[in-house]
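One chain of protein is taken out of this complex; the other chains stay put.
For reference, chains read A, B and C in written order, and residue numbers begin at 1 within each chain.
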Amino acid sequence: MTGISFGSDNHAGVHPDVLAAVVEANSGTVPAYGDDAVTTEAKRLLRGHFGDSAEAFVVFNGTGANVVGLQSMVRSFESVICADSAHINVDECGAPEKLLGAKLVDVPAPGGKLTVEAVDAARWGVGDPHHVQAKVVSITQSTECGTVYSLEEIRALADYAHERGMLLHLDGARIANAAVSLGVDLGDLGAAAGVDVLSFGATKNGAMGAEAVVVLRPELAGSMEFLRKQSMQLASKMRFMSAQVVALLTDDLWRRNAANANAMAARLASALEDAPGVTITDPVQANAVFAIIDRRATEVLRTEFPFEVWREDTGQVRWMTSWATQASDVDAFAARIREVTGDHA
Amino acid sequence: MTGISFGSDNHAGVHPDVLAAVVEANSGTVPAYGDDAVTTEAKRLLRGHFGDSAEAFVVFNGTGANVVGLQSMVRSFESVICADSAHINVDECGAPEKLLGAKLVDVPAPGGKLTVEAVDAARWGVGDPHHVQAKVVSITQSTECGTVYSLEEIRALADYAHERGMLLHLDGARIANAAVSLGVDLGDLGAAAGVDVLSFGATKNGAMGAEAVVVLRPELAGSMEFLRKQSMQLASKMRFMSAQVVALLTDDLWRRNAANANAMAARLASALEDAPGVTITDPVQANAVFAIIDRRATEVLRTEFPFEVWREDTGQVRWMTSWATQASDVDAFAARIREVTGDHA
Amino acid sequence: MTGISFGSDNHAGVHPDVLAAVVEANSGTVPAYGDDAVTTEAKRLLRGHFGDSAEAFVVFNGTGANVVGLQSMVRSFESVICADSAHINVDECGAPEKLLGAKLVDVPAPGGKLTVEAVDAARWGVGDPHHVQAKVVSITQSTECGTVYSLEEIRALADYAHERGMLLHLDGARIANAAVSLGVDLGDLGAAAGVDVLSFGATKNGAMGAEAVVVLRPELAGSMEFLRKQSMQLASKMRFMSAQVVALLTDDLWRRNAANANAMAARLASALEDAPGVTITDPVQANAVFAIIDRRATEVLRTEFPFEVWREDTGQVRWMTSWATQASDVDAFAARIREVTGDHA
Partner (left out) sequence: MTGISFGSDNHAGVHPDVLAAVVEANSGTVPAYGDDAVTTEAKRLLRGHFGDSAEAFVVFNGTGANVVGLQSMVRSFESVICADSAHINVDECGAPEKLLGAKLVDVPAPGGKLTVEAVDAARWGVGDPHHVQAKVVSITQSTECGTVYSLEEIRALADYAHERGMLLHLDGARIANAAVSLGVDLGDLGAAAGVDVLSFGATKNGAMGAEAVVVLRPELAGSMEFLRKQSMQLASKMRFMSAQVVALLTDDLWRRNAANANAMAARLASALEDAPGVTITDPVQANAVFAIIDRRATEVLRTEFPFEVWREDTGQVRWMTSWATQASDVDAFAARIREVTGDHA
């Protein structure tokens, strides 16, 4: 239970600096619901990255961040175009449909990435009351397939959207991994790239449990306080959540944590590059390695190292690394993969 | 800002034992979403109080606990009868209506307490498709007015409900304060009293941010995992939330914390008993004192001690105590109240 | 079953002129969903009454008209303030809560009428994310109690709302009865009185089944086509519904129908004025008479004439008249009421 896991980047614990910040926040009585100095500081730091007009709203988890953000962008008869593999589409138990009352239009997205062409094909029936009206393009950065959109790819989607009165949403549950992968700052993935609202992910980056909706288009921010509360995503003792965000944004901890996670995924992929029984299926650009290995090998390996079977039909598996993954963990895992898949090759 | 507050029991920080448990939980990698030993222990401890058939689901906050619990109990054409002062009715920004798609039927409730008579008057149109169908009675224990239902009062409401195919929900954001007030165990306020689903409050009792839905009627539990996830109330790094519940349920910390809070409210009420400018409006049975004082006194006092104006029309104010409130805090506050209200008497 | 009914104005059938218009519309193939000449004419006639900027959307029924209209006015965290007796509050099985995802805040309303004072008392917590934000005042004209708002009363509510960034909605299921009662045109109850969106009721006025949402504030109209469709209120063979509206708005049929209904209610009230066992409880200003009679009398009378028991607790009953009610019906009913209540006086 406290061994090595490649199952998810949320199997890791809390980075010591984040935990220290939480402990430090526990001093005396302070106002609840965000009217405290730590939250003010978290907002200030996020504005430092995302720009002076960015307004940040700390929430509990990634689903909450996505759904609260999207609520500021769509009405129930409008739709959100997303990748078929998008977290909002397949991993949130229908929370977007329930809370938005709106349709997600999912499109095939090789490598987890939307293209202007794919989005355009999914946008039709404009002005026709029989059809949902495409309003938001939602992308995930880094994607659910471990790939990363280039700044140009994001900009192209943003331009496409804005020219049509649509908006661009970015699920940044792993935005730090993407920024590190691209060698840019967090803010380069925000308004600078044309994004209108984003989910800023802290939990997978080393926090205990905290995310933020960052609204980059001021006219969308006015309803956010209400949407967050009604969506049950407003913490009473907010200081303990904001402290996590502050810690990650202090001394570039976010970057160091993501850099380690990404490097460990690259190390794993590299170690398996020429392994005969292993086919890496997607470019390894962030902190995930997707591969196809023999099902019997999967069975054996999972008794030793937790990881996910991604697609039952193809036998594809997912190996995630985190801020806490160590080189020795990777090396041991890679060696064992080679051994076991060799037996079943 | 880190001074004394009577504004809310969530202005207090985290009890040291709870914080220690959170820190201790940060060891190695463990499965996410509740498939961990700490969560198992939290469930075991809750079953110890609420009975072997109780199923507990840890969630982020009180609104989440109430709304997820109620979702297992009502369909959209059914209604929840509650006190007009109920948290679900006035302090959750319409989250119940949004998530349930159902109507809350609020009834006048002196002292924050529902009676069988009040509920019965609000239950009508049974079987008539033009009207919402009364399905759940929801009570808050201790109430939003600082009062406490006796076991007999709960049982009467439960019997009323069950005889009519209805269910009883208990918002236990301050269930520990109620149990201490009544001198009973937590479990005496659950199935033993006829309650079907309850929100178990930990945050106000000294946690950092954690609550649990406790389902006492097994047939309602089957959908809870899905409802919690879809309602965006499932934590990924669950162990850190469960650890808080475990700490409070260890060595009766919940009871000690609630006992302090209740004692401090009683101390405050007692100190003001014969104060000429202070009218205490509700029985002080838990950790709140409701009083009417002169509005100018309120103005002055709030510059020194945070507290809430409860009703603008009557000038009623609310003074909350918590696990962290100290006798010296209360004494200083009471003295100052006497002083200031005396000036405006 | 085809006898005289005072149960509801929708127990009456269809006025012959309306039925003739429906039959006449059945000529050849025409485009569906409102892209037809009859619908164009219905819109033109409604604009003739409600002004050139009025946009009308024909829907199936009164609940649909109310809910579709309100959807253009509120977001889920906003609220609708209405009378406790409002149809949207008690007779639509929670459709507003379900479709709006929002809270109705109902206030005591003697005679079914809201006042500025009552609305103001229900509007609180403005800007506080814990509370729903009051956005719409919804009134019913004529009211569910058979009374009629004066133009001044409506204007006062409109001014109150508009000065606070709120909107005024009018449920006009019986708008024709109100206009006749006040001796004004339909349009005088629209933008002229400060109303922003209204439900135009045709069914109770002699149609077969048709209502319209009339949007008087152009900026709210843009989403209506989509909201109507998504709310399942868009008819495919629309011409047959629009024909009903056209017929009622031709040669002032709406006025003649309402005038008869109102006159019949007045006749009934007048005939019972000094009846010893009958207490008329509300001013008879439209087509309803509310009265309290002995419960045993009610029992006997209902075996002969259908009518509603309005409140079980007080024994209040409701007698409705319609376009089809005849003086002889009223006289027979009144005579029988006198007889039976006399027995039980």
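Assume a residue touches a chain if its C-beta (ideal position, glycine included) is under 8 Å from a C-beta of that chain, and two chains touch if they have at least 3 such contacts.
No experiment lies behind these values; they were computed from the predicted model shown.
The residue from B:R44, B:H130 or B:R295 that touches the chain not shown here is B:H130. Within the full complex, the residue among B:F77, B:F200, B:F290 or B:W310 touching the omitted chain is B:F77. Only one of A:T29, A:S79 or A:N260 touches the chain withheld from this view, namely A:S79.
For chain A, the list of residues touching the undisplayed chain reads 76-77, 79, 90-94, 97-98, 101-104, 121, 124-125, 129-132, 312-313. With the whole complex as reference, residues 1-5, 7-8, 10-14, 19, 22-23, 25-32, 36-37, 60-64, 67, 92-95, 98-99, 203-204, 208-209, 226, 229-237, 240-241, 306, 322, 324 of chain C touch the missing chain. Summarising the interface, chain B meets the missing chain with residues 33, 75-77, 101, 129-130, 133, 223, 225-230, 234.
What we mean here is this: only the chains that are shown with their structure count from here on.
Residues touching across the chain A-chain B interface largely coincide between the two copies, over half of the numbers being common to both. Mean C-alpha positions place chain B and chain C at a centre distance of 41 Å.
Averaging Cα coordinates per chain places chain A and chain C 50 Å apart. Between the CA-based centres of chain A and chain B the separation comes to 33 Å, rounded to the whole angstrom. Contacts with at least two other chains are made by residues 92-94, 98 of chain B.
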